[in-house]
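Removed from the display is one protein chain of the complex; every other protein chain stays in position.
We call the chains A, B and C, going by the order they appear; numbering starts again at 1 in every chain.
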Amino acid sequence: MARVVVDVMLKPEILDPQGQAVQRALPRLGFDGIADVRQGKRFELEVDGPVDEAALARIHEMAETFLANTVIEDFTVKVEETSEVAGASK
Amino acid sequence: MARVVVDVMLKPEILDPQGQAVQRALPRLGFDGIADVRQGKRFELEVDGPVDEAALARIHEMAETFLANTVIEDFTVKVEETSEVAGASK
Amino acid sequence: MTARIGVVTFPGTLDDQDALRAARLAGAEPVSLWHRDKDLKQVDAVVLAGGFSYGDYLRAGAISRFSPVMETIIEQAKAGMPVLGICNGFQILTEAHLLPGAMLRNNHLHFICRDQKLRVENAGTAWTSDYEQGQEIQVPLKNMDGRYVADERTLDELEAEGRVAFRYLDMNPNGSLRDIAGITNEAGNVVGLMPHPEHAVEPLVGTGRTDGLGFFTSILKKLVTA
């Protein structure tokens, strides 16, 4: 079984209240030097069968129509290799 | 400015109703072949200055004490290279 | 002389006025506390009220837990000061590790507001002595992140030590493990629960019941006789 990861983030121009709240809290906790924080969603999909072109195309469509709301969000699809220290491809 | 990504996922033994709801909806939308879905959070941190060992150590601590609640969540910290098709390191 | 009960206002706290009112109706002297002040104004007990402090952003209670007032509260709670966390307050207490476990999104993924039946499983805490052991009460419940989780060992420990203070009856509204609605620390001075006793203190408003008043009369008795 292979894992495909879909990351969904608010478009850069869209307000991200969660990310802002996190960022504002950091200095209070003693963490400086973080200029910006954006918070998004990460979906880990376990795919039955091979992750070939066709499967990726379907997942891409799924991300576009369902996992992300493209009015306000962008997404990326990556196949995750077996190792944790994996390379990522878009 | 460099970007560090912190991914936070529920521990495997914790029920993830959000991921389940996504998974249950997929067949209805015509997407088959996804055996499991887990939903987590992705934080994109824009770091001022160099992302060296020390900076990463601080971010690791921030993730452990703040961005994740380790009672229920696991996390990974990755430096994101400039390119979109980036390599990832834990 | 009566006791002083402090109620903390964090940015985004919503039920602070209600908690102050409940304390007053029980006969205590209500005192407002501010998240930026470490000073607890010599209160005898503290209520962390419900709401969406910091918008519930990141995780419910996660940001508030690091506020200056919490530094003092954590210290004092460990030294025995009574602390009651209601809803968001309960979430803050788990984030602060004053109580074990964590609160997650309701299993049905919706906010839920209802009149909820509970059983008081431990009438020996600082906040529950006016109830009978096993008494059934009904108070409003309203939350988005009310699913109590902890690992099996912790749950077993809580059960064995009688630290499950309240359990949902009839219906588990959020998927909390073992129907847990609230718990206490070992010493019984720190109590957290998801439902809202402070909304059930007057016969006319809300659901029209007063089952929640006992929390406030319990602590008052304890403090005044102490």
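Definition applied: contacts are C-beta pairs under 8 Å (C-beta built on N, C-alpha and C of every residue); 3 or more make two chains touch, one makes a residue touch a chain.
One rule holds for everything that comes next: contacts and distances are computed from a predicted model.
Asks: Any idea which of "Sulfurtransferase complex subunit TusD", "Segregation and condensation protein A", "Phosphoribosylformylglycinamidine synthase subunit PurL" or "ABC transporter permease" UniProt assigns to the chain that's been left out?
Replies: Protein name of the absent chain (UniProt record): "Phosphoribosylformylglycinamidine synthase subunit PurL".
Asks: Can you list the shown chains that the absent chain is in touch with?
Replies: Looking at the entire complex, the absent chain's contacts are A, C.
Asks: Sort through C:P82, C:P140 or C:G192 and give me the one touching the missing partner chain.
Replies: Of all options in C:P82, C:P140 or C:G192, contact with the hidden chain holds for C:P140.
Asks: Of C:K117, C:R147 or C:H196, which residue touches the hidden chain?
Replies: C:H196
Asks: For the chain not shown, which residue from C:G12, C:P68 or C:G162 touches it across the whole complex?
Replies: Only one of C:G12, C:P68 or C:G162 touches the chain omitted from view, namely C:G12.
Asks: Using the document's contact rule, name the residues of chain C that touch the chain not shown here.
Replies: 11-12, 14-15, 17-18, 21, 50-52, 54-57, 110-114, 140, 142, 144, 196, 198-199, 202, 204-207
Asks: Taking the full complex into account, what residues of chain A touch the chain not shown?
Replies: 10-11, 13-17, 20-21, 24, 69, 71-72
Quick note on the criterion: only the chains that are shown with their structure count from here on.
Asks: Counting in whole Å, what is the centre-to-centre distance of chain A and chain C, each centre being its mean C-alpha position?
Replies: Once rounded, the distance between the two centres reads 35 Å.
Asks: Whole-Å distance, chain A centre to chain B centre, using C-alpha means?
Replies: Roughly 8 Å, centre to centre.
Asks: From the C-alpha centre of chain B to that of chain C, how far is it in Å?
Replies: Their C-alpha centroids are separated by 31 Å.
Asks: Which positions in chain C are in touch with at least two other chains?
Replies: 58, 66
Asks: Could you list which residues of chain A touch at least two other chains?
Replies: Those would be 22, 25, 29, 39.
Asks: Given the complex with chain B, which residues does chain A contribute to the contact?
Replies: Those residues of chain A that touch chain B are 1, 7-9, 19, 22, 25-26, 29, 31, 33-49, 55, 58, 61-62, 65-67, 76, 84-90.
Asks: Where on chain C is chain A touching in the complex?
Replies: Going by the criterion above, the answer is residues 54-55, 57-58, 63, 66-67.
Asks: Using the touch definition from the top, list the residues of chain B that touch chain C in their complex.
Replies: 10, 13-15, 17-18, 21, 66-67, 69, 71-72
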